[in-house]
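Removed from the display is one protein chain of the complex; every other protein chain stays in position.
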Amino acid sequence: MAVEKTCCASAEEEKAVRTALEAFEPVRTNLIPMLHAVQETLGQIPGWAMEEVAETLNVPVAEVWGTASFYTMFDLQSRAKHIIRLCESPPCHITGAAGILDAIQEELGIGPGEVTPDGVFGLELVSCFGVCGVAPAMIVDHEVHGNLRPEMVPQLLQKYREQ
Amino acid sequence: MKTLDDLKRVREEALKAMSVRESGHATKVTVAMGTCGIAAGARETMSALLDELGKRGISDVTVTQTGCKGLCEQEPLVEVTRKGQEPVTYGHVSADKARRIVAEHIVNGTVVGDLVVTK
Partner (left out) sequence: MGLTDIEAKQTKLTAVDRSHVLICAGAACVASGAMEMEALMKAKISELGLTCEVSVFDTGCVGTCDLGPVVVVYPEGTFYVKVKPKDAEEIVTEHLLKGRVVERLLSRTPEEHTVPTIAEHPFFAKQQRIALRNLGVINPEDIQEYVALGGYSALAKALTMTQDEVIQMVLDSGLRGRGGAGFPTGRKWAFAKEVEADQKYVIINGDEGDPGAFMDRSILEGDPHSVIEGLAIAAYCIGATQGYAYVRAEYPLAIKRLQIAIDQAREFGLLGAGIFDKLDFDIEIRKGAGAFVCGEETALMHSIEGLRGEPRPKPPFPAVSGLWGKPTIINNVETLASVPVIVEHGPDWYSAFGTETSKGTKVFALAGNINNTGLIEVPFGTTLRDVVFEIGGGIPRGKAFKAAQTGGPSGGCIPASMLDISLDYESLQKAGSIVGSGGLIIMDEDTCMVDVARFFLEFTVDESCGQCTPCREGVKRMLEILTRITEGKGELADISKLEMLAGGISKTSLCQLGITAPNPVQSTLRYFRDEYIAHVVDKQCPAKVCRALIQYDIVPEHCTGCTLCAKHCPTNAIHGELKGVHTIDQEACIKCGECLARCRTDAVIKV
């Protein structure tokens, strides 16, 4: 995957990223917190923002890229408006996560790793996020939903579609 | 915080604050608001409790939150403590059930037997 060109940033976006980065002392230990800040600002971490981070910290862009790409929660590509993260770890698996996946696929017509054609939903399978007590569970954006049953899926997703 | 006495003072004040709240308010309602509880709908439960208390103009009730009690299966969990009585813990408290608890337990003083966590 190629790093996107610097030209794609709008002036406001660039300003927002610079402001976000100013909150940190420019030392390497703050690299991951800075990447989090960029993602919170833009919803993803495009190539030009990595260049900004690299410049602030005075490290090569490759170092920033190498670190950012190691961590799965950093999105280096643009993504859907709402990300559905369904847990596929054993506690959810044995309490019926497969049925939830079927229901989501039927409702949205996409599989894991895909985005709906309208760009509204993206579906990801993820590892345990520690709400096994209410398994099966999924996270949509920042909200955790537990005790899922297949028949709950359409209504739940509708709520996000309307947002 | 410089000395043990400082800590003791804070502790005594905190205990007093908690007991003032107990005596000033007839009832304390605690909603378990860990991620498990929230995933099971504790936010909706909390809003329903606040809404129902507001609608009825009840002001001598403290509504507070706590962490995970451990009994995730029964989430959302709500504990009602009336002054001078043992706390009562309710399980699977949906928004509707939260309204029932306000009406029956907090207003009328009757424990909602079928919602109590027993086994």
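As written, the chains take the letters A and B, and residue 1 is the first residue of each chain.
In this text, a residue touches a chain if its C-beta (ideal position, glycine included) is under 8 Å from a C-beta of that chain, and two chains touch if they have at least 3 such contacts.
Computed from a predicted structure; not experimentally measured.
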Touch rule applied to chain B and the missing chain gives residues 1-4, 6-7, 10-11, 13-15, 17-18, 32, 34-36, 38, 64-74, 77, 79, 82, 84-89, 104, 107-111, 113, 116-119
So which bits of chain A touch the chain we can't see? 27-33, 35-36, 66-67, 70-74, 88-91, 93-95, 102, 127-135, 139, 142
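The rule is simple: only the chains that are shown with their structure count from here on.
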Separation of mean Cα positions, chain B and chain A [Å, integer]: 35
Partner chain B, residues of chain A touching it in the complex: 130-134, 137, 144-147
Please output the residues of chain B touching chain A within their complex, sorted ascending. 35-36, 38-40, 68, 72-73, 75
